[in-house]
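Heads up, one of the protein chains got dropped from this complex, but the rest are sitting where they should.
By written order: A, B and C. Residues from 1 in each chain.
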Amino acid sequence: MNIGIGVIGAGVMGADHVRIIAQEVARARVVAVCDQDLARAQSAATIAHGARAVTDPLALIADKDVQAVVIASPDATHADYALACIAAGKPVLCEKPLAPTSAECATIIAAEQALGRRLIQVGYMRRFDPGYTDMRRRFAEGDLGGALLLHCIHRNAVAPAWFSALMAITNALVHEIDITRWLLGGEIASIQILRGRATRSSAAADPLLAIMQMESGQVVDVEVFMNAGYGYDVRAELVCEKGTLTMAPPVHAELRHNGSQSFSFAQDWRPRFAAAYRRQMQAFVDSLETQQGMGASAWDGFVATAVAEAGVQAFEIRTPVKIELPPIPRLYSA
Amino acid sequence: MNIGIGVIGAGVMGADHVRIIAQEVARARVVAVCDQDLARAQSAATIAHGARAVTDPLALIADKDVQAVVIASPDATHADYALACIAAGKPVLCEKPLAPTSAECATIIAAEQALGRRLIQVGYMRRFDPGYTDMRRRFAEGDLGGALLLHCIHRNAVAPAWFSALMAITNALVHEIDITRWLLGGEIASIQILRGRATRSSAAADPLLAIMQMESGQVVDVEVFMNAGYGYDVRAELVCEKGTLTMAPPVHAELRHNGSQSFSFAQDWRPRFAAAYRRQMQAFVDSLETQQGMGASAWDGFVATAVAEAGVQAFEIRTPVKIELPPIPRLYSA
Amino acid sequence: MNIGIGVIGAGVMGADHVRIIAQEVARARVVAVCDQDLARAQSAATIAHGARAVTDPLALIADKDVQAVVIASPDATHADYALACIAAGKPVLCEKPLAPTSAECATIIAAEQALGRRLIQVGYMRRFDPGYTDMRRRFAEGDLGGALLLHCIHRNAVAPAWFSALMAITNALVHEIDITRWLLGGEIASIQILRGRATRSSAAADPLLAIMQMESGQVVDVEVFMNAGYGYDVRAELVCEKGTLTMAPPVHAELRHNGSQSFSFAQDWRPRFAAAYRRQMQAFVDSLETQQGMGASAWDGFVATAVAEAGVQAFEIRTPVKIELPPIPRLYSA
Partner (left out) sequence: MNIGIGVIGAGVMGADHVRIIAQEVARARVVAVCDQDLARAQSAATIAHGARAVTDPLALIADKDVQAVVIASPDATHADYALACIAAGKPVLCEKPLAPTSAECATIIAAEQALGRRLIQVGYMRRFDPGYTDMRRRFAEGDLGGALLLHCIHRNAVAPAWFSALMAITNALVHEIDITRWLLGGEIASIQILRGRATRSSAAADPLLAIMQMESGQVVDVEVFMNAGYGYDVRAELVCEKGTLTMAPPVHAELRHNGSQSFSFAQDWRPRFAAAYRRQMQAFVDSLETQQGMGASAWDGFVATAVAEAGVQAFEIRTPVKIELPPIPRLYSA
């Protein structure tokens, strides 16, 4: 029988999750969609025939037909709903970030520890992208030797006018913070944010160059450019002792026209990471049966937020900031 | 509620379809798997928890829990099972070819016409591949002008020793026969098969170069090379009046190692067309609700087999063969 | 001391050869430029300081400062000037074709045989292109096994209005005729020209698909499209028993802009084959010292014209034409 899922938040991401579950994922169905704006909830629920539209997230969590919860509501609400789900013993896929502050994330970790098991997965979907998973799998074969450097590029076509340099760190760079830890299998020791010459198309200090150094020494550089203009473009090259791995942009057809050969970029992250979102949701559903989650844990969500906080500080004081993490709890180190 | 699907045939392709439905497709479930070899049916059924393993295909078709049927048994059995499904009023996704002879295919068309509606889709899965669909979508934008030429390459790494030149036409080239009609939106008027210098790694006349000419004049050339050695590789370039579209091979990560930069080929068609198979099955399931199928119809299946028959003749007599098709029945022309 | 070269013809190609010798080639200098239009000869001579501008080609050939001759005059004059050079014992680099008819080419071969040595090289410059030479060198390593197929594409952006389908064969396809023989190391046994749907941007039957079969069985297909619109684009893939070699288009920088990643095509053959033209001329100059020419011989020039003639016939009668060549004279078989 299909697993009943409740989705909290029917904005762009929430509605997308509803559509993905209803149209692309096996053995699951959306039973309820919650949004403060009932019309919006109804609109999303329509995609999933038979789903209820509701406005009370806590009622949704308590609903006995809801066996698992997707949290896609505003960031500030994540912690409360995650804690309610833990209290109800219901598994969660929570959109990133787990919470806007590491302190809030810590309360979730504490709740899971008190419960004695993990219920939370955080939607760092790049862990399911074929580009990143191929890099990681090939790297794990071992013949390339140790990883030495990671070069990353994170470009959006256009950011909203209200998007600040700090948001470039907490909302965009945070993806590379997570994927770096996942690819390199270690913790970030320090972070530095360099401001360069800023584009005239934004009021923010944009682009930024983030430099992270891992505890085991590797250097990671990340260009974060929120108004790159030409398209949504995410790149990575992992430099190892005997070779490198470069993530290829997804290209299905190449056009020769008007004097050039070209392929198109996605204009935002949803088409670019469509496979990742689908695979993430399927893995979440699978994990409800196998009890083995592949996604980012609450601990991963905590660390990503903590490193992003250090990044914000590094941006402001313009020098490298050392990352101080508590020891990883036993629940997450297994 | 999930649609109950019965799968006939638990060989490589049948088992793959069971896995796809069970693990990657929304709103469907496998209720029964049929194979003459019960152990094989059981093995496949295990992938889909709760599916029954049976040995009688007609009983499976009659099973009231079976709302739709996937036919993946040996080619020679396709027509009988397809006709039984039509008699039972159950929708079918039939692996290609629809049947080994155009005469058998014609009986299926006749049965659908007698019924007055279409129940059969043929598994020419390339119609769902992101490469081909991107080419078709971009071409349909119209600014490239009319299509003039289509260059195709169809390479397998290694074919079984019993794979003959005729099978290269009926089993491999038949994919390009279908995709050509779908991409160019017209019928094939003639086919010619050129034998060149043959590889020493096969006893067959391998590779072949097929030349097809469309009723509207376009020339299509297809290299079919069943023992290309290096990997499974399918290419296409559509040449239009003002530009061309080239299908890009799927690449997720590029390796720089040992003096070169490289990406890997899939070793057979299943990983290469994994997205196509998944999307095809989802579209089949969706079509059961919407009554609008996107896949190849029985007519398309008939034409593909008929053109392949002409190709076999063209191979033998070593001159071009004109394709003679009956008028398209009204049921399929809408 | 620099070798003194006389250039006959100061049109686009002739002026280019003058420029190449004067600016890019070691150990040579242009001493005289000849054109019926004295002003044009003077304009080209200006590029090479100190070169004389003349209007009498035979006087140029007789000039004692002229140690070697480049023939870049209209095709119909090639044979006369080549014969005059042979009579004068002076080495020649003759623009392709050697002559418009194989009969004329045969007189040149006869003259060289009478002389007992080879003085003529024909400007099939692709033999010096890094793409083709890399393919040939890599193929010669042997581990790819025998060559089985060759796929070629020859596209011009726009052809002049007076460019006919026959010219597409004699002026454009003739390049592939030569390069095919050079890459595969054998003779062409037959040629067939397929007309497809023609572009509306030309009055000619454009594009064409030429199919050649080698004496050793390999099949070669060549798309010739003189009004491809988007740019000048020449491609080739050599299919061998254990792998293939694809010529890459020359790309120096890739642009990400306006929603896509792209690189530019040259708009005609001169920038595309700039390296080939330079290397061809240097090799010609080097051969004057070493007496070892790498370029196409008069025999190669004869065969290219003879196969193109068969191509013209094949176009007209719409069936394959068998190529009948005389035995290769001993002078050219060493």
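We adopt the following convention: a contact is a pair of C-beta atoms (placed from the backbone, for glycine too) under 8 Å apart; a residue touches a chain by one contact, two chains touch by 3 or more.
All values derive from a computational prediction rather than experimental measurement.
The hidden chain makes contact, of the residues C:9, C:57 or C:131, with C:131. Touch with the chain omitted from the figure is made, among A:49, A:137 or A:242, by A:242. The residue touching the chain not shown here, chosen from A:38, A:194, A:288 or A:331, is A:194. Residue-wise, the contact with the chain that is not shown comes from B:259, picked out of B:89, B:116, B:259 or B:327. Among A:74, A:217, A:271 or A:326, the one in contact with the hidden chain is A:217.
Seen across the whole complex, the unshown chain contacts chain C at 2, 21-29, 130-131, 133-135, 138, 144, 242-248, 250-258, 263, 282, 286.
Contact between chain A and the absent chain runs through residues 145-149, 151, 153, 194, 196-201, 207, 209, 211, 213-214, 216-219, 221, 223, 225, 228-230, 239, 241-244. Mapped onto chain B, contacts with the missing chain fall at residues 229-231, 233, 249, 255-265, 267.
Everything that follows uses one rule, which is that only the chains that are shown with their structure count from here on.
Closest chain to the protein centre (all Cα atoms averaged), using per-chain Cα means: B. Averaging C-alpha coordinates per chain and comparing to chain B, the farthest chain turns out to be C. Chain A and chain C have Cα centroids separated by 57 Å.
Centre to centre, using the average C-alpha position, chain A and chain B are separated by 37 Å.
Once the centre of each chain is set as its mean CA position, chain B and chain C turn out to be 43 Å apart.
Across the assembly, chain C contributes 229-230 as residues in contact with two or more other chains.
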